[in-house]
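A short worksheet on the structure shown next.
Note that this complex is displayed minus one protein chain, with the remaining chains in position.
Right after this comes chain A.
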């Protein structure tokens, strides 16, 4: 290596040369004191901020400042991201099984007796309407077959092949989300025992990959996977994929959501 190579970055600014040593020491001491006091105050402010955050009253299982940030993040996604963007699809051969979560599935249940209750959108002035559907009503809708990645909020992910009817096709045939020329903002889904429930924005429910699903990996849905009909919505974490749909309601108020009440993000979107 060439010994005369200049490694140096530009020279650093320095104090005027020729200052007596005592002045240098005094200057160093006073600047150090000032800097460490400011640093100490900033550190205390940080600790104070931490304590303040953790002692705020909870809003759905988490101190309210966190809930505000989660909701703001969710609104930002809704505003800037395209709901129409599709989740990547994969070859069916990559599909695997993994069962997780049985809240809402514990009651004994006779699939043959199953009916899906749908509460139509009823803004002020519109009459309340409830309509019931059988599995054959859903199967009569165009059949969609897709293999997407299911991402659990815990961190794992698997590819799953889903078959079902598009939620949007269901609403096209049965326009239950609109009334008096107005459209509901949210969809609520609840299991028959009302123990598990999720909320979605209507815009997410009508995403082309949101399915009312009755087959998984080439087989009819089994009990632990939500027979006879479950929700599949690849733009959300697995927690939104409600199994064993009991009631669907179209509403304007943000619906209760089981995991959001435990402190999780209501949006949980991808």
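Of note:
To be clear about the criterion, a contact is a pair of C-beta atoms (placed from the backbone, for glycine too) under 8 Å apart; a residue touches a chain by one contact, two chains touch by 3 or more; residues count from 1.
Definition applied: contacts and distances are computed from a predicted model.
Of the candidates "ABC transmembrane type-1 domain-containing protein", "Formate dehydrogenase iron-sulfur subunit", "Thiosulfate reductase" or "Transport permease protein", the chain left out of this view carries the UniProt protein name "Thiosulfate reductase".
Screening A:107, A:154, A:172 or A:253 for touch with the missing chain picks out A:154. Residue positions on chain A in contact with the hidden chain: 1, 4-15, 17, 19, 21, 24-25, 27-28, 31-32, 34-36, 39, 42, 46, 61-62, 65-66, 69-70, 73, 77, 81-82, 85-88, 149, 151-157, 234-235, 259, 262-265, 269-270, in rising order.
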